[in-house]
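One chain of protein is taken out of this complex; the other chains stay put.
In this document, chain identifiers A and B correspond to the written order of the chains, with residue numbering beginning at 1 in each.
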Amino acid sequence: MSKLFALLAILCMCASATATEIYGMPKLDIGKGGQCVADPQWMRKNHMRVLFQQRDETVHQGMRDGKFSLKNCIECHASLRDNSVIGRADSFCEGCHSFEAVKIDCFECHSSKRSSSLVQGESK
Amino acid sequence: MANHSPLRFKNRVFYTLVAAGGLVVLMGLYAAHMMEGHGHIITGMNNQIVWGMPHVFAIFLIVSASGVLNVSSIGSVFNKPAYKARAPLAGLLSIAMLAGGLTVLMLDLGRPDRIIVAMTRFNPTSVFAWNIFLYSGMFSAVALYLWTMMEKRMNPWSKPAGLLVFVWRFVLTTGTGVIFSFLVARQAYGTAILPPMFIVMSFAWGMAVFHVAQSSIYEWNEKLLDPYVQKRMKNLMGVLVIAALYFVAAYHLTNLYFARQTGFERFILLDGGVYPLVFWIGYFLLGNLLPLLLIYHPALGKSKSILFASLLIILGGFCFLYVFIIGGQAFPLSIFPGYQVTSSFGDGAIGLYQPSLPEIMLGMGGVGIAFLITTIGVRVLDFVPHELPKSA
Partner (left out) sequence: MSDTNEISNTSEQRRQFLKTSVGAAAVAIAPGMLMFDMAHGKSEAVSGKVRWGMLINTANCEDCDKCVKACNKENGLSGGLSPTDSQWVRKVELKDMRTGRSLALPMMCQHCAEPPCVDVCPTGASFKRADGIVLVDKHICIGCRYCMMACPYKARSFVHEPLHDQKPDVPRGKGVVESCTMCVQRIDKGLQPACAEACPNKSILFGNLNDPDSEISNKMRTQASTQVRADLGLDTGLRYQGI
């Protein structure tokens, strides 16, 4: 397991835009995008670690306003077309993960949808 | 070496057996795969009967794995040569059944992919976590013991290793009993008699399994078991069956003694539908009375009838566990004593359970694993008892 993550850590750094072009890496639909909570390059490498850290703090200590929250990631990066980070070849999470052949374990339980879109949908 | 060629399976028989065992194992793995894909919805288990057929199989295998070591303990700890010659086979059977049982237990988890979590996170207050530790420790202990027996240079160590295994398996069976003993809120469990009961039952079941394995190996190799050894072992098995029966009786009688439990005893022994039936016919009649008759009746007690008796004892073990595990959960929890209770979540109602094919296949897969390991082990290594020539 930990080897997998280590591999992911090394692999998931899509080094730069030029690298994307040169090595045929996935083109991602980054949704709204904008200013990330941390340096994007660093996030590519470390997002799983900070997400784990925050998940433990949230579940066990009820700390809910840390900046590395999965919900926040989805809020910015869900596609503007289907409000989701998975489901298509260029979806924000799925695109990179399937390129790197790393299984995403989050969305069996977590909603993959932008939550603001769900609130609107519900009040209709 | 030539004049003392180890007993081995003939080639054709061996490959047929391996193929058959392999097939059963594959079926079990396929069932587990289905259960992981579809979820436990394809089993008969539900929110009331949370442990089902896989647990019956797994607990039988694990408990017998500890019991079968009785044979080696009598040999090395108590120095009985007839048993000593059989200690390696007993060790092999133990490892095989432990592997089978644990695999079933693991593959039945809701998230078998997280087995690493179970190994690395350890909640010290959980009996279940202790058991994970006990089971894996058992593997190493028995493996060590086998090594000391099979490697000539290590022979002097086999006695202490045997002692270690002896102690370890007591703790292990106790632990298995304690899993249920700790469920204080459940009428069926939560009593201190369970650990000793499991220990004694493990002796009887383990002995029966050993007998079946031993007779089959001798049969396929066209050898005859020394009648003297046969007689000794069969008598021991009879005594163990009676002892186990005594504990089961004590378990039910103590339950009857506490007024709060009489409802449960009525259910399990009289009017609970399939459970009393399985208990009386399956466990009591077929699993105890008939084998005892086969063992002790003067006209019987030959090797064929002993083999048959052993098979029946194994059947009885499964019946007992079915009633104990599933029947025990089917009886409703008493959340509001003194009230009649109904709800949409099965409060106050007998739990319904219908074993499904995938879970039975998974359980059989565990038996298949045990069978495969034994068969291959006997073939590749020298596990078959060598009778020392009796001093004239």
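Following the convention adopted for this analysis, a residue touches a chain if its C-beta (ideal position, glycine included) is under 8 Å from a C-beta of that chain, and two chains touch if they have at least 3 such contacts.
Predicted, not measured: the structure shown is a model, and the values here were computed from it.
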{"item": "Among B:333, B:357 or B:376, the residue in touch with the chain that has been omitted", "value": "B:333"}
{"item": "Touching the absent chain when the full complex is considered, from B:109, B:154, B:256 or B:269", "value": "B:109"}
{"item": "From B:18, B:164, B:341 or B:357, residue that would touch the chain that is not displayed", "value": "B:341"}
{"item": "Touching residues (missing chain, whole complex) on chain A", "value": "9-11, 13, 15-16, 19, 22-25, 38-39, 41-42, 45-46, 49-50, 53-55, 57, 59-68, 71, 74, 108-111, 113, 115, 118"}
{"item": "Residues of chain B (touch criterion as defined above) contacting the omitted chain", "value": "36, 38-41, 45-48, 50-51, 109-112, 114-115, 117-118, 121-123, 125-129, 132, 179, 182-186, 329, 333, 335-347, 351-352"}
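The working rule: only the chains that are shown with their structure count from here on.
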{"item": "Chain A and chain B, separation of their C-alpha mean positions in angstrom", "value": "47"}
